[in-house]
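Excluded from the complex is one protein chain; the other protein chains are retained at their positions.
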Amino acid sequence: MSNPATLGPAVIGGALITRDQPRGARPRRTLSGRNIMLYGTLFVVSVYYLLPLYVMIVTSLKGMPEIRLGNIFSPPMEITFQPWVKAWQEACTGLNCDGLSRGFWNSVRITVPSVILSIAIASVNGYALANWRFKGAQLFFTILIFGAFIPYQVMLYPIVILLRELGIYGTLTGLVIVHTIFGMPILTLLFRNYFTSVPEELFKAARVDGAGFWGIYFKIMLPMALPIFVVAIILQVTGIWNDFLFGVVYTRPEYYPMTVQLNNIVNSVQGVKEYNVNMAATILTGVVPLIIYFISVKLFVRGIAAGAVKG
Amino acid sequence: MSSIVIKDLTLTFGSVNVLNKLNIDVAEGEFIVLLGPSGCGKSTLLNCIAGLLDITDGQIHINGKNVTWEEPKDRGIGMVFQSYALYPQMTVRGNLSFGLKNARLPKAEIDKRIARAASILQIEPLLERKPAALSGGQRQRVAIGRALVRDVDVFLFDEPLSNLDAKLRSELRIEIKRLHAQLKNTMVYVTHDQIEALTLADRIAVMRGGLIQQLSDPKTIYNKPANLFVAAFIGSPAMSMLEGRVEDGPTGPVFATGDTQIALAGYDGNAHPAGGRDAVLGIRPEHVAIRPASADADAVGVPATVDIDEPMGSDSLVWLKMAGHTVSVRAIAEHGLQPGQQVRLVPDISKSSLFDKQTEQRL
Partner (left out) sequence: MAAQSRPSQLFRNLSAKIASIPMVLTALVVFVGGTIWTVVYSFTDSRLLPRLRFVGFEQYERLWSAERWLVSIENLAIYGVLSLIFSLVIGFVLAALLDQKIRFEDAFRTILLYPFALSFIVTGLVWQWILNPEFGVQKVVRGLGFSSFTFDPLYNADIVIYGVLIAGLWQGTGLIMCLMLAGLRGIDEDIWKATRIDGIPMWKTYLFVVIPMMRPVFITTLVIITSGIVKLYDLVVAQTGGGPGIASEVPAKYVYDFMFRAQNLGQGFAASTMMLLSVAIIVVPWAYLEFGGKKRV
């Protein structure tokens, strides 16, 4: 195609004759420098981000001899699931040698009630704040939000005392209460913001129809808020499952959640380190929130935006 | 020489033809308005002229130069946006000079241009303020100023008044007209508001579905709309439309509708289609006279019944039922007509428009 710059326009009768001149869409090479840099950078960055996941998986499928000889980035020559079995069933934490399965079920027993309880309370609180004004509500809510910034360490011991007084220090119930307490600020904010965006007319119409506080909550607000409930569930399940600090402070060893157990398995083993078992254990611990993440990325992003961006 | 020439401009998104082989010739110093409902492609066309959108086929020439592949900054255009798009963190002076500084113009030149633009637009006292401290009208003037300092021949306006309230809109409308008279630049203006179009334009391009329905001066568009769409779109209150047939009658062509026949003598157009044809007769409310009812069979006009009256201050819009159709007529405020009253309507056929029912084109 001839260079447009060398073809001058031919003018006949005042109108420009079009020939090979610039016409239609700009010539756009898909392989332009800009695109190469753009996609190239993103590709390299993606590889960097995926690398640890890849290493985790690959290491957990190798036998120990291969690990000692090979390099961590090479795929397994011989795939073995033994490390997985060992991690789940036989890994030792302290005196117990019944594997991560114990921690897994502990985590489940901790997470499920915590999620349910914290969301139930926070959603009702958020709804109360959004639609029912009463004296002092703002103040308490402000304290709650400020509380979200307070480092947990400051409140660690007073809560120990509290749980001891209630006789539940060291039990799963105690930990559930702790998670509920610390989940409240962000969740209440989340729900309150959501409920304030519900048109007030709906609320007024329900009151005119005679519904009261709980009636409106269950019949109108709850069904409407299902998307935000899902977001809250995702946030809470991820946060509580991944927690370490509360798990290690507020439970006895037989109730340790998976994260605490994982750390014990890997970091307090004397003697020969079985890296493949360690990596298998690591994956097992991370797999639950990862699955939730991959299923619901869009909602996850929404949850972050809603929960993290205040006001 | 033409200021802007658009040849066979086509824009396709996937399988959708957003702009369809458009051809427009804009003369130097002309004020042309792209008018149409939302989705008709007028803003898209403007963005193509500006170079913000790549076209699929066709060419764009500005001031004799083929700019089809040029970046917006090299096309000799300035643009004013609906949301003003002022840089919020900079003062007015900063907004006006940002582009010029980037083009490495000497400071003296920059100051000169800003001073000139500021005096034309009367924004001198605002130069050190930030956009947040300006009113809507002031912001729009600064937005125009940003285009002014670029020292270009062509100004593009993308619905600049749509964000303003009615009063401000009419004030700024006059200012833009004054600006055009003063600067004599070519201006391409996009709007969905026909009042703006009729008052500002030298020529209007009425658009719909990516096609130009009619490209003409406001008077022609108002009095001789090229098709049904243009006729219905332009004019407020809207034209009354009557469906019927154009036939040959004893004294010439007539428009037959219901049980009435309206003589088409004096029609400005072709009212003699071979054989009859289905047509739509369009009459503007101000082109119909109301006469008292008469039992005289030779009386001029068509019998009608008054339905509803809409007083609008200076005059009234009267809705009547005539020959099975609803017709609106503009009357003086003190017309004294009552609902249910019988009258006669005398349309001024020389100012009416006949449209072929099938092709929708004006006959």
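Observations on the structure shown:
Order of writing sets the labels: A and B. Residues in every chain begin at 1.
Quick note on the criterion: contacts are C-beta pairs under 8 Å (C-beta built on N, C-alpha and C of every residue); 3 or more make two chains touch, one makes a residue touch a chain.
Here the structure is a predicted model, which means the values were calculated and not measured.
Screening B:R150, B:R203 or B:R330 for touch with the missing chain picks out B:R150. Residue in contact with the omitted chain (choice from B:A103, B:A133, B:I195 or B:A265): B:A103.
Listed for chain B, the residues touching the missing chain in the whole complex are 47, 50-52, 71-74, 77-79, 81-85, 87-89, 98-99, 102-103, 146, 150. For chain A, the residues in touch with the chain missing from this view are 38-39, 41-42, 45-46, 48-53, 55-56, 59, 67-68, 71-73, 121, 124-125, 128-129, 132-138, 140-147, 149-159, 161-162, 181, 184, 188-189, 212-214, 238, 241-245, 248-249, 259, 262-263, 266-267, 275, 278-279, 282, 285-286, 289-290, 292-294, 297, 300-301, 304-305, 308-311.
FYI, only the chains that are shown with their structure count from here on.
If you average the Cα atoms of chain A and of chain B, the two centres end up 53 Å apart.
The part of chain B that touches chain A in the complex is made up of residues 1, 5, 7, 10, 54-59, 61, 64, 66-69. The part of chain A that touches chain B in the complex is made up of residues 4, 9, 14, 16, 18, 21-28.
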